[in-house]
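Shown here: the complex without one of its protein chains, the others still in place.
This part shows subunit A:
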Amino acid sequence: MKMSGAEIIIKLLERQGVRTIAGIPGGANLPLYDALGQHGGIKHILTRHEQGAGFIAQGMARVSGKPAVFFATSGPGATNTLTAIADAKLDSIPVICITGQVPLSMIGTDAFQEVDTYGLSVPITKHNFLVRSAEDLLRVIPEAFRIAASGRPGPVVVDVPKDVQMAEIEFDQWPEPGVPDRTPELFAGEIEHAAAMINRAEKPILYLGGGVIQSDSASQAVAVAEKGAIPAAMTLMGLGSIPSGHPLNLGMLGMHAARYTNLALEECDLLIAVGVRFDDRATGKVSEFCPNAKVIHMDIDPSELDKIKTAHASVRGDVADVLKALLPHIERQNRTEWNSRIEALKGAHPMLVPGADDPTSPYGVILKAAELAGDQAIVCTDVGQHQMRTAQVYPFTRPRHWLTSGGLGTMGFGMPAALGAALAAPDKPVICFSGDGSIMMNIQDLATAMEYDIPVKIILTNNNALGLVRQQQDLFYGKRYVASNYGKCVDFMKIADGFGINTYDLGNCDDPEATLARALAAPGPALVHVPVSPDEPVYPMVAPGAANSQMIGGENHV
């Protein structure tokens, strides 16, 4: 076979099963786009900003569990992708970013649109490549897929100089598609030791994270919880592991957890950490996190074990394998005393949801949208108060239906990630909760939603402020609201209208519930505008750096 580097890339992506790629062309990746157009097996989504392309890829990868690809040209194209790549790194999402680069002979000359993409992406990728010959592509592209999906998943950058894309080479056969490495072997002793600790514990709690979602082991986690009658709290990334209505579900823990969740953790005698990395938003002040508990930590990434909290027992392995191996060793117990204690905590310190019945309130609109969208809906958020409220009250029922920027906390994540989710799961409703601060960070991709008629429903709670920033200023900076209120209002209805998106205003209609229902049922993308007050905090809240037991607000005054 004789082919150019660009054609080789496109063919290899097809062989990996890639069917949709988001991106933007430019001088340095035009050969790649030319090959994409000529071979025709892959649908391309032209975004309006490369960061949007990165989050579309993330949306596809988070929903499907498979690596997704996005394209950018050299220089500013590549630098625009960095936030989406860093976001994928912190949340362990398998994406592959293929960037154009100036020709090899011009690298290092400050050529037009040259930037050191390799150097810039070193600290934010799982691995990266600067491809030096077309022959290398036959090895690098499958490797990129193997690396992105193996072990703890993550982003890979492949930087391809223009002359490498154009070089024609002869080769005999295609390499095998890259597949994930086999999961590491478990140590029976680690499993048995962990099981013995769990069986002995009187007040255990499961602490489930993104690793449970990534390894598709939510059903095993539920089985372990049920067999041992072990209540389970989840991190922001772990939501959906256990259905929200399940009696053992404690909801999200940490900074914006319900009071009973953090109080239960205070009392537990064994913390069973599964696919979590002890992020400070989850643990609060780490030395005071679960002060009475022994810790079992299960993770596929050995560098996570003992990184932040030294575990009394570590289990290294894919948590799906670990939970499967663990289950037969777990004694069937009722733990009646502990579960009654949890029920008492739930009764005394419930999650208070102001305005739950009002579809024009910040919480009420989330609950009403959930009710209308049904339990198949995929839910995306941006970052801010709306995100924490959704995490607190949305009735999640299954994994891979909750997409949020956890580790990096990227405003601008939600809308393009929702587009990716809708592309990966065209049969499911996709809702994106956003705020006025967040949506502005990638609002240009409303045009992408319009152009490809991607039916995402954006529910925009607008307080004309940076709500979480303002809330911190309110609580910790003497109510000095510096740079957290916008001086003037933007007309989001007109903006969305200008982008060709259907709009619905819950603040200016007779029947908000019916309007919301109409928006969710209509074909194509829609923006639902919900004006809310900037003076409605997200409670409870743990101050950054404080212990989780020191919660502010959300108290039950009966």
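Some observations on this one:
In this section, a contact is a pair of C-beta atoms (placed from the backbone, for glycine too) under 8 Å apart; a residue touches a chain by one contact, two chains touch by 3 or more; residues count from 1.
One rule holds in what follows: contacts and distances are computed from a predicted model.
Per its UniProt entry, the chain excluded from the display bears the name "acetolactate synthase", taken from "acetolactate synthase", "L-lactate dehydrogenase complex protein LldG", "ABC transporter substrate-binding protein" or "Heme exporter protein C". When you scan A:E135, A:D216 or A:D301 for touch with the missing chain, the hit is A:D301. Here one chain is not drawn; of A:H44, A:K66 or A:H127, the residue touching it is A:H127.
Here the missing chain is touched by one residue of A:F55, A:F70 or A:Y118, and it is A:Y118.
Residues touching the missing chain, restricted to subunit A, are 118-119, 122-123, 126-128, 130, 147, 301-303, 306-307 (touch as defined at the top).
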